[in-house]
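Below is one structure, written out as structure tokens; the observations come after it.
Shown here: the complex without one of its protein chains, the others still in place.
Letters are used for the chains, namely A, B and C, taken in the order the chains are written, and counting of residues starts over at 1 for each.
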Amino acid sequence: MAKMPVTLTLNGMERAGFADPGQNLLEFLRRGLGDLSPKYGCGQGTCGACTVTIDGETQLACLVLAETTEGRTVGTAAGLANGAELDPLQTAFMDHFAAQCGYCTPGMLVSARALLDRNPKPTREDIIEAISGNLCRCTGYEPIIEAILAVSEGRTGP
Amino acid sequence: MNARTGGFEFRKELFADERDDDLNEIGKRIRRQDIEGHVTGRSPFYDDHLFDGLLHMRCVRSPHHHARIGRIDTAEAERMPGVVRILTGKDVPQNLNTLLSLLDFGLDDEPVLSVDKAAYKGEPVAAVIAQTEAQARAAVKAVRVDWQPLPHVLDPEEALKPGAPTVCETYPGNAFVYHGKYDHQKLRYGDVEAALRQADHIVEGRYQMSPIEQAPIETCGAISAPEQNGRWVCYTGTQALFFSLGTASKVLNLPSSRMHFIGGTVGGGFGGKVDSIHEPLSILGAMLTGRPCKSQWDREEEMQVGAPRGAERWYITDGVMNDGRIVARKFTGYFDGGAYTRLTSYAVIKGVGHLPGPYTIPNVYADAYCVYTNRTPATAMRGFGITGVDFAIEAHMDKVAETVGMNPIELRILNAYRDGDMKAHRREAKNCAFIECCQVVAEKAGVTISPEARAASSKTGGGGERARLPAFTATDEHGRVEGFESGSYARKGGAPAAPGIPAELTPDRPSPPTLPTARPVETPPTPAPAPTTPDQEKPAARTPQRRSGAVRFSSISGFRRR
Amino acid sequence: MTVVETYPTLAEAARAIGSDAAYMGGGTVMMREVNAGEAPARLVRTNDPALAQIRAAGDAISLGAGVTMSAILADSGLDFLHPVARQIGSPQVRNMGTVGGNIFSPHPYGDFAVALLALDARVTMAAGGARPIEELLRGRDHSPGLVASIDVPRPAPGAFGFKKVSRVKPKGVSVITIAALVNRTGGRVQNARIAWGGMGPGPVRGAAAERALQGQMIDDAMLDRLARTAAEGLDPPTDPLASSWYRREVAGVHLARLLRSMEGR
Partner (left out) sequence: MALHRGRGFAAINYPIGMNLGGDPSQALVHSNPDGKFTVALSAIDLGQGMKSVTRQIAAETLGVPIADVYVDTADSDTGPHDMGSFASRGTHRMGNAVIMAAKEARSVMLEAAAEELEVDASDLVTDGKGNIHVRGAPSRTITTMAAAQAAQFKQGRTIAGRGIFLIPLSDVNPETGEMSPVTTFAHAALLVEVEVDDETGEVAVTDMQSAYEVGRALNPGLVEQQLRGGAWMGMSHAAWETTEPYYPDRDHGAVDFNHYLMPGPGDLAPHHISVLERPAADGPFGGKGPGEMCANPVLPAVVNAVYDAVGVRIDELPVTPEKVLRGIKAKGGARPRQAIQSASSAKQENF
């Protein structure tokens, strides 16, 4: 069974690996490239824990064939911070107790970042819509919504 | 939607004299220690440990609710690409366990991989180990099992009727056996029938709690690998590290010192990660292949094979006076345990100890059953043993309030337990705050309650008469079961097991040759003396009428049956 | 084990597909099968840029089969389809899921196809030729070939309505989906097209509702009658979301509410 070489830009760096036929991007990122920030929650496209961006759009890595990302730009939660400097959303999640078990958090942050990138001043309803594909079982939603609102309104601290 | 977000109201004025609020770190809203790992995606969940050459394990499962297993033919599957090994029940050193055997609670009733029959849809009978998950999935389909379907039963009350199919041969009557003696756990406090005869109103109800999936976003699983020096490392999402270690030690017949369990960062549990399914399986896979091996449920398995909180059915009959006082409460409860015990037997006792809810009622009766049915075994889930019966009690209280024409909050305060009251399990209540919670909500929600209800307090009005045990308690031998030996919660005839983890596991047959590393189990050290009890509840003032059969069961901390 | 073949054009993909392969569009349905080991041994896909094209000439709109829900939402000329596209899946799924794929999505998915059915869309096949979507939906489980594009006539202002009933807000899957195209002559309904999701094995026309509407003025009494009879002749499924009984009971209620909201009542 021939493996396919895949080269893509992951969080700003060119990365390459070999994908199995039919392998999804989630497995390729995690096992192939060692980016463990996207999480497996269902493999069915129903939980959002594997949310990444592909060419700037949020997608579900478990529903993307790894081989189709050749030459594309992929972003994950591991790339949110600028070096040691956290994204304001990450800081807000920390201050607002917007994570409990932390398993949905990377995907949630990718969705939240994508929202603020295209709509810096979302309403509460916009935020609800934007995170509706990211399940938090703990939950979680109220402080998450509040943390995203805080960033959009320029509030810092808890 | 305008939900108020963040923060809550502290009612610091309540119980202020019982508290020291002048502390440095306690009571402060301090960031979580693990939060930076969570928001950067660096927190190490069990599946975040990468191993070169990781093998993947997937199980062959029963498509039937209940079926005898004929031949399991793995020949074709073993020839499939990437398949390294296929395990069946004969590969498991001690292929029968019950989760709470570590507490000497219940009889071993559940195989790791079933050999003779499957008692629920989804029960595993073989485990394929392959180089990729896709290869394992493909090979699972190629394993041929001769299934001979058997009649099945899915409703717990049906399962208790004579002639119902036996689900779990360990308990032929389809009910867990308590104290080697009864097919249910009893609670008898006072004389409920007499009190019901004198009550102004009888209020009856039947309540059904649904089966609930824990649904952590991280599915259950474990990765095990050969470590140095004849040990195995196991990265796990368990909720109970030593529970899983003890279970693995037992079913693998392997001393705990030969295993290294690492976990503690878990993507949600809610009770479903106590069952310790994947740890022994993945270690066994690593032992038999010499390579790292992962056992993990996909979402479909998590939802239908992973144990839910089982359904519960409760019947409640209350005797109520015109003024709202509840003078008698009678329960019959059926916990749907599924095909094997897991933790349901314990939840029944927890539920019985909780009755009749946060109320002081002079006559209480309960029969609570742990019933076997041909469905996925039930296990812990947030509130196990309590959530279902609280639903029943509090829905019932609403009917009682309607019957006597009383505000439902007042009704609860009128019947509430207070410091010093005697509870139905014959211990005094203390540290109560039920009345105050009711009062705070009534005030916040603008519900008018009587001056008496507003003035009530958990700290006053209890004890005295309310601390007295009933003058007479009606007991009975209904539900007597033969063939089990009295002396524990469920014990069949035979010598009692030795204490401690490994000794309980003493295999009754040689270890299979496939486990070259297995060694005789070590005898645990003599148990240490019990530490003093910190502030335990005061026992009831009066000795109950009968104590026969009461036991103290051994636990891994060294307590011995007396 | 699944092998994926990617072709530069739809025509080549159509020639390659054969009977042992499945076509993969946006992947939101098919990749789940791949992950579960349930997909056919061969998957065929294409990078054909034509599939992602949206063309509008007056009221005639053509959507390439590979147009995503997000692409529809980003096109202000397709405003009548926005309430439909917005209700498909989660934001992530809308960035992936395609119009063509939605036509073949099994219950409880395929809400966009319900809208296309009410709008009387015509489907152009890769092999050439066009046919009504209703015909394609009837035969969709029997390898009808690959879809190239879908022609959607723009409805008259206010004539098209869409409603998705779900248990989870804002993104639950469909208990019932309703699309209604209600054209009128002299205030009376003429040739209304009512399409249901969740009321049969796939998107189906609501014959009873269409009959009840024919030639009628829409008023409260008419809507009450419609609510009682709209589900006649339909055989909705029982699934974890709702029973057949429940769907039948409330289908007419939701249809009447949709029509009432289209009336601005």
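By our rule, contacts are C-beta pairs under 8 Å (C-beta built on N, C-alpha and C of every residue); 3 or more make two chains touch, one makes a residue touch a chain.
Since we're looking at a predicted model, the values are computed, not measured.
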For the chain not depicted, the shown chains it touches: A, B, C
Residue among B:His278, B:Arg291 or B:Arg412 that touches the chain left out of view: B:Arg412
On chain A, residues whose C-beta touches the chain left out of the figure: 42, 44, 46-47, 97, 100-102, 127-129, 131-132, 135, 137-145, 158
In chain C, positions touching the absent partner: 108, 165, 167-173, 238-243, 245-246, 249-250, 253-254, 257, 260
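The criterion applied here is as follows: only the chains that are shown with their structure count from here on.
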Between chain B and chain A, distance of the C-alpha-averaged centres to the nearest whole Å: 35
Per-residue multi-chain contacts in chain B, two or more chains: 81, 134, 298
Residues within chain A bordering two or more other chains: 1, 22, 43-44, 128
Complex contacts: residues of chain B adjacent to chain C: 81, 134-135, 137-138, 141, 298, 300
Touch list for chain B against partner chain A, complex: 1, 3, 5-6, 29, 31-32, 34-43, 45, 47-48, 50, 54, 81, 132, 134, 215-219, 265-270, 298-299
Complex interface listing, chain C residues touching chain A: 1-4, 6, 24, 27-28, 31-32, 34-36, 39, 43, 45, 70, 89-93, 95-96, 170-171
